[in-house]
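Of the protein chains in this complex, one is absent; all others appear in place.
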Amino acid sequence: MDINKVKGQWQKLSTAIEDVDYSASGYDYSVSLERDKVRDFAALMLAEGFYLVGLMAVHVTPAIEVVYQFAHVETRCRVMARAFVDEQVEMPTISDIYQGANWHERETRDFHGVVFVGHPYLEPLILPEEDVDLKPLLKEEAKLKDVAAVRRQPPEPAPEPKAKPEPKPEAKPEAVKSQEQS
Amino acid sequence: MSIDVEVLEDSRHHRYVLNMGPQHPSTHGVLRVLLELEGEYAMELLPVLGYGHRCHEKIAEFKPAKSFMPNTARMDYLGALIYNQGFAQLLEKAAGIEVPERVEYIRVITSELNRIQSHLLWYGAYLLDLGAFTPIMYAFDDREHILDILEDVTGSRLTYCYARVGGVSKDIDDKFVTRTRAFIDRLRSRFPMYEDLVNGNIILQKRLIDVGELTPQICARYGITGPLLRGTGVAYDIRRAEPYSIYSKFDFEIPTETKGDCMASFLVRFRELEQSLRIIEQALDGLPEGPIMAAKVPKKLKLPAGDYNSSVEAPRGELSYYLVSDGSDVPYRLKVRTPSYSNLSVVPEMCRGMLLSDVVSAMGALDLVIPEIDR
Amino acid sequence: MEIFYSILPDLIRMVVCAVCGAVIVFGNALVMGYAERKLAGHIMLRPGPMEVGFHGVYQLIVDGLKLMGKQLVIPKNADKPLFMLAPLLAFAPVFVPLLVIPFSSKLQGFDLDIGLLVILALASINLLAVLIGGWSSNNKYSLFGAFRAVSQNVAYEIPMLLSLLSIIFMTNTFSLKGIVAAQSPVWFIVLQPLAFLIYLVSLVAETNRAPFDLPEAESELTAGFHTEYSGMSFSLFVLGEYANMFIVSSVATVFFLGGSSGIPLPYFEYSGVIWFLLKVYSLMFFLVWIRWTYPRTRFDQLMNFCWKYLIPFSLVNLLITVVMVKLL
Partner (left out) sequence: MKSYFSELFTGGWSLILGLKVTIKALFSPIVTYQYPREKIDVTPNYRGHIDLVKDAESGAHKCISCGSCMRECPSDCIVVEGEKREGVKGKALTIFTLNFTKCSLCGACVEVCPTKALDYSDEYELAGFAREDFHYDLLKRVEERE
């Protein structure tokens, strides 16, 4: 598994790849994906021998961001693949590729309400049946932040006191973020 | 060896559903498994979770990051010090705090003692599932020594809150060192007894060999890590793959087996006891003097915006904290990836077609701690 | 009236035997229950019962009273008559074999010449009680326990009979007194060591104990067939199990360890009884010792061990015995 070949394949699938300093953030690569590229990305990662560490959703303004974490067994390589949910809060499932994702997706639906299309048994896993639309981990309006607010600020010496970023509706959130980052 | 009884299409009508749990002697905690049995063969299994859910991740979004430390110990009470260490490292990585050398040594020693204590409890409880009542008493006899040693320095016996951001709450003294060395010799002298009484026993071997076989491919698809993955021959241990803290300084092997069945993960955990003892010995020899708290730890710990991940080797597998911070001292989102969660998700595929007593021994081999699954 | 006088000695003998049987059953249950908890404790490096009386001597009496005081809980849609019948069936047939066992040369209830058949016939009634108990308590786990008990006891009945049969061939009498007498020069354990081993293993399986305690496997079936029983019915099951253990190990003593033969103690005329009880309780100690050492076997391994190992060995042993008896 040599990393450059894999990164080449990522290039075709993803919109932005960012090499991250492991000692500062704890993972190596941050890959931003289109929503419909998630399944091919998962298939590619399984073929390369990565295992699925976890799947987590973060509630930010434009849309809920689902983060897939992969890691490799032989060489140290931790990858965070990020994808935004569409307007109907849906996401294609990868539970037929990574069966481990089955439970992660059910739990994310419990807590964030992200419906995973194509999931074989999308029943509540952790919460009881009657709390299906409780969605506890969604933020209230006051605390909701924009996706830029939770991104690593480029390390300029003194980050100016950040005015409260009013949530500007972005048409294509990843496109804007990727130019500014890469 | 999952017995592949060829299931006729219309045979589903003479199956019946058996409810194992949430109060059941061999599910370690409130786990309920719905079994669809045909005779004694479990054809379908459906673990039902959530009985022990306390929404730790929601609590993390209301309090300052560093006051979440006691919650980490309540997630996996058997590896509490390792969970504390993982969370402390996460905040130190986020805030960029350098930890003095002595603290790293203390954390490694207490974590390895915690790992041994967790393996000993698993050892006793697993044999209780298999019907042997005596070994749990011998294992608990050894485990009590560790609890006394750790109680002396941390103040509690199970749910520790010992690590602080940038250090530990109390220093270890010579009494701790001498008692730990005495414990190491005592446990080493007990290994032959365990070999005779349990590991060599033909009844136990028959119960464990060829039961619940896993392969590296299944482990990759389900995200299984820890002794189960090492039982299938993959020497993947976060202490060696992504050396955090000062594990790169110690030489210890990663015990692995090849078959990946219950006996494999059983022997891997048993040999890990010896490796942890070696780590503790080397750490005690190299214990430096020095402060036990980092120099400047801000009272209001502001975590710079961004997301951080900290992975640690818990007794059951890989534990990862994923923190998304928006610059304030309250985490925006904290996700805890616990090993038993993924290890348990393989049960429906692994235990299909098994006998009921094999389902019990296969699930015992997963070394489950239910509170860390439900979080 | 003469009829009455003529059968009076037998009548008295029957009453005395019945009383002695009850004393043995309850006494053995108290002694064995206490011994098992004390031994289990010390094996596990803990002292066992210490609270009631010196070293917990009265523990079992207090337990008995507690169990008697407990409410008899009958599950809602359990099969009530059968549910109540099962404990009686487990406890009652245990008295009859005690009449036949020769505690010493002179101390025996009735010296029937079909002694062994009486014991074996009544030993299988205990199996019936387990089945009825498991079925009638309308609980999936106890149903499991009942079915396991049936196939286990039936399977292990065969090697048990075959190993005893090889002894019967040597003594060609079923009466236990005759068998004890036939062992005067040398015990049968010396002549038939293999039969003794087979019998020992099947006696452990017959009483559902130790590595073969699948019918009441705590960790899988939450106590198997007597899950729903509480109070006195549960204690009847336990009494039946201990008494059954006593009978089966006394049969082993009679057949293999020379019954009550041993160096006659100087001034005690009934020294045979002491030797007999010594041997029986040493066998029982062995049963308790096994129980706290081994894990539980899996059900199909249990069956494989019986059909593939015990039965072939006992058949071969029987063959050799027959040939040897023919030659000598």
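All chains are identified by letter, namely A, B and C, in their written order; residue positions are counted from 1 within each chain.
The rule is short, and it goes like this: a residue touches a chain if its C-beta (ideal position, glycine included) is under 8 Å from a C-beta of that chain, and two chains touch if they have at least 3 such contacts.
These numbers come from a predicted model, not from an experiment.
Student: Which shown chains does the hidden chain touch?
Tutor: Those shown chains that the absent chain touches are B, C.
Student: In the whole complex, not just what's shown, which of B:55, B:197, B:235 or B:287 touches the removed chain?
Tutor: Only one listed residue reaches the unshown chain, and that is B:197.
Student: Using the document's definition of touch, tell me which of C:20, C:39 or C:320 contacts the absent chain.
Tutor: C:39
Student: Please give every residue of chain B in contact with the chain that is not shown.
Tutor: These residues touch the chain not displayed: 63, 67-71, 74, 134, 138, 141, 148, 151-156, 159, 161, 164, 169-170, 193, 196-198, 200-203.
Student: Even though one chain is hidden, which residues of chain C still touch it in the full complex?
Tutor: Residues of chain C in contact with the hidden chain: 39, 42-47, 50, 289-290, 292-294, 309.
By definition in this document, only the chains that are shown with their structure count from here on.
Student: So the centre of each chain is just the mean of its C-alpha atoms; given that, what is the distance between chain A and chain B in Å?
Tutor: 26
Student: So what's the Cα centroid distance for chain A and chain C, whole Å?
Tutor: That pair's centroid distance is 66 Å.
Student: Which chain B residues reach two or more other chains?
Tutor: none
Student: Of all the residues in chain C, which ones touch at least 2 other chains?
Tutor: Expected reply: no residues.
Student: Help me check something: in the complex, which residues belonging to chain B touch chain C?
Tutor: Chain B reaches chain C through residues 16, 18, 24-26, 40, 127-134, 137-138, 141, 197, 201, 203-204, 206-207, 355-358, 360.
Student: Which stretch or stretches of chain C touch chain B in the complex?
Tutor: For chain C paired with chain B, touching residues are 40, 43-46, 140-141, 144, 211, 213-214, 217-220, 222, 292-301.
Student: Give the list of chain B residues in touch with chain A in this complex.
Tutor: On the chain B side, the touching residues are 49-50, 53, 55, 57-58, 61, 90, 93, 96, 216, 219-225, 229, 234, 236, 241-242, 304-311, 318, 320, 322, 324-327, 332-333, 335, 337, 341-342, 345-346, 349, 374-375.
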